[in-house]
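What you see is the complex with one protein chain gone and the rest in place.
Moving on to chain A:
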Amino acid sequence: MNPQVVATEPKKRLHPLTPLLRGGRALVVIIAALSWQTLGQVGLGWFAVMVLALLLGQVILGIVSWANTGYHVVGRELRIHEGLLWRRTRAIPLERLQSVEVVRPLLAQLTGLAELRLEVVGGGKTEAPLAFVTMPDAVALRERLLTLAGRAGTATPATPDAPAVAPIEVPIHAVTNRDLLISQLLTPQALFMPFGVAFVVVQFAFEATWSFIALASTATAMAGVLLQPVRRVLVDWNFRIARGEAGLRLRGGLLETRSQTIPVERVQGVGVTWPLLWRRKRWLRMRLDVAGFATSGGEESKAFDRLLPVGDAPTSERVLAEVLPIPTGQHSLTLTDFRLSNPPKRARWFHPLALPVIGIALTDEIVASRDGLLTRQMVIVPYARVQSVRVVQGPLQRRLRLATVYADTAGGQSAAARDRDLSEAWWLAAELARRSREARAQQTQTPQAQQPPAGLGAPTTTVPPAPPPET
């Protein structure tokens, strides 16, 4: 990094090993695309040749694209240039930066490289993955981008930031791998697996006509079923939460390590889930909503939105206190504190059993809604993050004079007060609109409202002024 040159910094290239690493990543895709059937048809030798040919093509393409890719920071923008035939320059305004993620796939870990992913509002998918750069570069660039992103109004041009200052972090929580393993064994997929295996074994024992392809395909299908729990174990391995200067820092991963930094004021909401099978353990799982991701794909989206893969209630309170505004006069935020109010009795026509579960709570700072009989879920949204309020009434609800009120957020989850009495629904809608307006107004006045508690101001580093959350 050459911080002396302020106006136009020279373009930096990605690491020269990038094409090879990308090729390695493509290998899996190529093999999957060719599938077992092709292997059976053409034999191993030709299969290897086909894979190699495709791989070589991929690497050559990778080299061409690498040679034409460059990035640099201009003012308060990150610019990425790419493309040979179709030149493309993307300028990413850093004030819209929602989170930064440093991802290190296995191959990248072996070579000391990393991928930098930026989440920006408005981009449907992860914007600007910088793959791959060296680890020190990635860390330095991340700190620099976050600093620039935080320094909203004051346009002090890129000051020479001391490159090798270890970021000061306060650890909040670490998930033990044992808990993680148990929690993922306690999923429907993992529990039903033995039956599936037994079925296949029995089939195989009684009619020995199964070919290699059939067996391999069955194994692949099984692996597909198990993919989700296994993926969660791999992604959430060694999960740690810490509070850094720039925001919340989430780390984890076994084969592919990820380290995500989210400025706290970018948190749009939190989702809490109590899966049925975890209930005996009194465990829960928490998800973080940040504008920019969560809109694109469902459960399998690549976005790393886990706030807490597994934990008990005290842990969740400790973590929640970091991301959500704490009620005035209290030290923490307990999930059981919410005095949820249930829908009126006549809503039992819609939810004969779940009625006591469904509810909504308004506190001074947040709105929380709970739902789900078996898999209990709660959505917690700070008033200051409510984007719009909706009241929806279906034909059956009209019969019973009920309506549902939604508080929409940019994160994709809405807090929903389901099946409230009509007059209460109007009251709720008006109240939500009023409270969110007041919360916003308060926040623009006192930007420090959500600053982490004292004791963080490290004297050695230049702490950026508290980022005004709104631009």
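In this text, contacts are C-beta pairs under 8 Å (C-beta built on N, C-alpha and C of every residue); 3 or more make two chains touch, one makes a residue touch a chain; residues count from 1.
As a convention for this text, contacts and distances are computed from a predicted model.
The chain not displayed here is annotated in its UniProt record as "YdbS-like PH domain-containing protein", chosen from "ABC transporter permease", "Formate dehydrogenase subunit gamma", "YdbS-like PH domain-containing protein" or "Spermidine/putrescine import ATP-binding protein PotA". For the options A:264, A:286 or A:403, the residue in contact with the chain missing from this view is A:403.
Listed by residue number, the positions of chain A touching the unshown chain are 96, 121-122, 266, 268, 291, 295, 341, 362, 385, 387-395, 398, 401, 403, 406, 408-410, 412, 414, 421-424, 426-430, 432-433, 436-437, 440, 444, 469-471.
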